[in-house]
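Heads up, one of the protein chains got dropped from this complex, but the rest are sitting where they should.
Chains: A, B and C, in written order; residue numbering restarts at 1 for each.
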Amino acid sequence: MPGRNHLFIPGPTNIPERVRRAMNVPLEDHRRADYPQSVLPLFADLKRIFGTRDGHVFIFPSSGTGGWEAALTNTLSPGDQVLHARYGQFSHLWAEMCRRLGLEVHLIECEWGTGVPLEQYRAVLAADREHRIKAVLVTHNETATGVTSDIAEVRRILDDLGHPALLYVDGVSSIGCIEFDMDRWGVDLAVAGSQKGFMLPTGLGIVGASRKALDACRTAKMRRAYFDFDDMLRMNEGGWFPYTPAMTLIHGLRESVNMLFEEGLPNVYARHFRFGEAVRRAVSAWGLNVCARDPKWYSNTVTAVLVPEGTDSVKVVAHAYRRYNLSLGGGLSQVAGKVFRIGHLGDLDEIMVLSALAGTEMTLRDCGVMVTPGSGVAAAQEYLRETAPEA
Amino acid sequence: MPGRNHLFIPGPTNIPERVRRAMNVPLEDHRRADYPQSVLPLFADLKRIFGTRDGHVFIFPSSGTGGWEAALTNTLSPGDQVLHARYGQFSHLWAEMCRRLGLEVHLIECEWGTGVPLEQYRAVLAADREHRIKAVLVTHNETATGVTSDIAEVRRILDDLGHPALLYVDGVSSIGCIEFDMDRWGVDLAVAGSQKGFMLPTGLGIVGASRKALDACRTAKMRRAYFDFDDMLRMNEGGWFPYTPAMTLIHGLRESVNMLFEEGLPNVYARHFRFGEAVRRAVSAWGLNVCARDPKWYSNTVTAVLVPEGTDSVKVVAHAYRRYNLSLGGGLSQVAGKVFRIGHLGDLDEIMVLSALAGTEMTLRDCGVMVTPGSGVAAAQEYLRETAPEA
Amino acid sequence: MPGRNHLFIPGPTNIPERVRRAMNVPLEDHRRADYPQSVLPLFADLKRIFGTRDGHVFIFPSSGTGGWEAALTNTLSPGDQVLHARYGQFSHLWAEMCRRLGLEVHLIECEWGTGVPLEQYRAVLAADREHRIKAVLVTHNETATGVTSDIAEVRRILDDLGHPALLYVDGVSSIGCIEFDMDRWGVDLAVAGSQKGFMLPTGLGIVGASRKALDACRTAKMRRAYFDFDDMLRMNEGGWFPYTPAMTLIHGLRESVNMLFEEGLPNVYARHFRFGEAVRRAVSAWGLNVCARDPKWYSNTVTAVLVPEGTDSVKVVAHAYRRYNLSLGGGLSQVAGKVFRIGHLGDLDEIMVLSALAGTEMTLRDCGVMVTPGSGVAAAQEYLRETAPEA
Partner (left out) sequence: MPGRNHLFIPGPTNIPERVRRAMNVPLEDHRRADYPQSVLPLFADLKRIFGTRDGHVFIFPSSGTGGWEAALTNTLSPGDQVLHARYGQFSHLWAEMCRRLGLEVHLIECEWGTGVPLEQYRAVLAADREHRIKAVLVTHNETATGVTSDIAEVRRILDDLGHPALLYVDGVSSIGCIEFDMDRWGVDLAVAGSQKGFMLPTGLGIVGASRKALDACRTAKMRRAYFDFDDMLRMNEGGWFPYTPAMTLIHGLRESVNMLFEEGLPNVYARHFRFGEAVRRAVSAWGLNVCARDPKWYSNTVTAVLVPEGTDSVKVVAHAYRRYNLSLGGGLSQVAGKVFRIGHLGDLDEIMVLSALAGTEMTLRDCGVMVTPGSGVAAAQEYLRETAPEA
């Protein structure tokens, strides 16, 4: 089949040439004398990306799901109470993991398309006078619905109430794309994966831990070995790992971090905002709605588009892939059949965004959703032209 | 800079992943015992692509320009008369090469935007009762203007007149994209390069020679060594080369030929027609004209678009590259400043074609050519949807 | 620095060109409709390599250490009794993991350089009339000392005694190199990693589970989420994964499995035997001893060489790397300073083995161990010539 796969799912994202080249290396000795020289600066740079001065960023050979587990098991004890809200498939799965690991979850059910329910969080935490809730979890960017939540506000609630719970944030589809600042927001555990903003293959769970979180390890009694922070931290301090690290991916991470810094994190975030907004303008030009219920929830990394009544989004996604080699995200669980998702994160430029829209327009029309040809592309073009960064 | 270069010049073209992988190999011994086993089938397959049963296809480490030289010097003698027509920069350059190599060129000047002047060819050849013209040259696809000429008609003229001149065709930007059939059209020398329809880096001059052309080598007195057919043919017969071949590119060629066969040559040609037509519909929707003067000249590999009076196409091309990382072709020589070119050949799919159009639309508007946003994309989309091949 | 790193540690091993090429791909949608078509046959093929008909082989994004954890947590309950023997750093670490995960370990201390203590295992198991021991662990190939243990004999003991404990085998540095047969040996849990016999970068924990092991999951009460067999198995059955898999590595695994089958597993094992023996002959020619106490323990994937009294093997390894870009394994823990290790597993040929020996000879002499120049190479050469497989 000529041409290429057009990858616009919300992760894995498009891998930059530079990263591919950086990873295309022979294998190496992970105990070679000069290995720490390449690893130590990487840890420092990851801290800048997560926005923490005193914490540490762990690199596990795992997926982001492993990162969730690492964050929980290193800092909590069996039976600990956890506050979380479910407003999409990924917040659901993290809650489910908590339960399996033996934590007691206060789960607030929210409409899918909304984000963290601040008032309910405040109410639950205010009622928790004895501070039995040890962990407050937030899915920063709910990948299933294209909803971004306000982490700073959650921190404000905790601070207002003087509540000592640790703050856990799933930043898998936000870190490296949307502004993220562990220290300013008082995030204690921040979880990322390699295959989103870091523009790498799946295979690294990247977990930021605040000083307070690292202190919590000492008393946390959940069983852990593979994901143990202590072993990892002790070895990381010298530039080593307690078991064979995924060196090839780490080479790629070095390069993707270089790329983020070369562009400049504020520019990276601004670019994601522009591309997110361009996609939203296209959706609006098509006469369709996004899943996110309110502009404050709009995600700059993924847009879930509601298909009209009578259209099955499963067929839209299948047709896009089969007919145009265009990979869109499907609807998951509650929104299965109702939404398709356009991922607009990672290594993207303006023309790539337009190509996703052009392919989606053809797909929609093929599937009977008679959007005006070129309408989404035109809306996005004009927005992108108006907001072009200074050369 | 995030994203990628969007390459829509008429060559080099987009290199497929498979071809890149095939070329990413350690170096090898070109005299290893089993090398012929991989080379001999390739020669046979190239003959299928050029459409010759009894001829041979040569692979020189050179560019297509080297292929032009090989075709001429192996089959002609100093002072031989050559008929050629100039209707673009590449037909101009081939004529210029003939002169430098000591051939006497009957050069018919044509308006740029037209193709081979059949009636004039007929007149000149008819007048050549003594058959002093030894070579009839045609630029099949004039890359500078987006014009394709009818080779079969040139052959018909030669046959009608019983004229024995050899027929030389520059197929650099047509072979592997547009139908080409050496035997049916009676082409004696057909020149291709690696970086167009073969989807490879520059570095191979690929030259088809008919049996009649091979016979002509015996009496041709032009000096030649590097590009000598005889040495090459003698070695090729056993699966070898007279000097170190560009083995890495030949690995890539093996894979690109595989890809052409897997898609099927008729499908490859049909795809190029569809994409050429999609681009032309977009140009029309923009209210602009193409350089080709008549639909019969339309090229399916490259479209030269005339910019409106007062617009400098040099600036259009420069802006597209600098602002959108979109590589378009510029106007050359006579049409410098007047046209920009969209290459639509090689490893392309529908969404890639639309992405070129989307980027061009933004570029044109940025440069003051106020085409309707999305109009070209829409026209192309609808055409592509209507003409979708059966699944 | 010209030349290349000569990688002869017992993993990561040399990655074949084919595997590198297979992994050098753009990223993909892990939910694309046709993904199961490529995954399902891989699961079947992995079963052949592990030697199980009715079991399943899991692929986790993790290292081999993660594989250890997966094997334990899916099949055991907190406080369960485990029998294990410590005769090197890796058997030590697995025992340590058991303890951390809340298992009760009967740990038999053995001299480093020996393997599984069959008589002691028999005694302990015979004494365990109430079958409180739920898990019998064996490190098949102790990478730290170059010792291979006899798994079939452990199974015989269990069978003789009618003991129902599950049999867990660490095959990280044996599977894909040394004969391994889950079904014949009655292995219930077999752990491999990607960076040894599978010739891949680190990043996959590959775990074989017998039908009995899969049944044990139902009653096993250890907490697990990321490494949960149930989720994985349910999704794997359709060709999917419960969370984003390490697709890039899985592409590589597909290719390395192809390579193992093309060579033929018996030939792979025979090759590892020959190379192991060649290295041992070299060590003997040098007048040095290996760490393994008895020929029955000799490992065909790694040889730990004892340095003479007064020589620090840390310096030997450091010198080899710095001076010759030769990566040898160091001594770990109890044997630190006393041994260096030559890894001879994975993608190796005869000349590569000789190159390791040649570099080691120079290193030893530079470090004051005055082996006869060329003596090890000569011994290995003659052995390899005598045992050359039929062409």
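Operating definition for what follows: contacts are C-beta pairs under 8 Å (C-beta built on N, C-alpha and C of every residue); 3 or more make two chains touch, one makes a residue touch a chain.
Since this is a predicted model, take the numbers as computed values, not measurements.
K.L.:
Determine which one of B:V116, B:M247 or B:A380 touches the chain that has been left out.
P.N.:
B:M247
K.L.:
Touching the absent chain in the whole complex: find that residue among C:A209, C:V290, C:L326 or C:V339.
P.N.:
Touching the chain that is not displayed is residue C:L326.
K.L.:
Looking at A:P26, A:P78 or A:G102, which makes contact with the chain not pictured?
P.N.:
Checking each option in A:P26, A:P78 or A:G102, the one touching the absent chain turns out to be A:P26.
K.L.:
For the chain that's not shown, point to the residue among B:N5, B:N289 or B:T311 touching it.
P.N.:
Among B:N5, B:N289 or B:T311, only B:N5 touches the chain that is not shown.
K.L.:
If you put the missing chain back, which residues of subunit C would it touch?
P.N.:
1-4, 6, 16-17, 24, 259, 263, 268, 271, 322-326, 347-352, 354-355, 358-359, 361-362, 365-366, 372-379, 381-382, 384-385, 388, 391
K.L.:
Tell me, which residues in subunit B touch the chain that this view leaves out?
P.N.:
The missing chain touches subunit B at positions 4-5, 7, 9, 11-15, 20, 24, 26-33, 61-66, 68-69, 78, 97, 100-102, 193, 195, 201-203, 222-228, 242-249, 318, 321-322, 327, 329-330.
K.L.:
Which subunit A residues would touch the chain omitted from the figure, given the whole complex?
P.N.:
Considering the whole complex, subunit A reaches the absent chain at 17, 21, 24-26.
Just so it is clear, only the chains that are shown with their structure count from here on.
K.L.:
Check the residue numbers that subunit A and subunit B use where they touch, and answer same if over half are used by both copies, otherwise different.
P.N.:
Same: most residue numbers at the subunit A-subunit B interface appear in both copies.
K.L.:
Whole-Å distance, subunit B centre to subunit C centre, using C-alpha means?
P.N.:
Distance between chain centres: 54 Å.
K.L.:
Rounded to a whole Å, what is the gap between the Cα centroids of subunit A and subunit C?
P.N.:
35
K.L.:
Rounded to a whole Å, what is the gap between the Cα centroids of subunit A and subunit B?
P.N.:
Distance between chain centres: 46 Å.
K.L.:
Spell out, as numbers or ranges, the residues of subunit C touching 2 or more other chains.
P.N.:
Only 24, 26 qualify.
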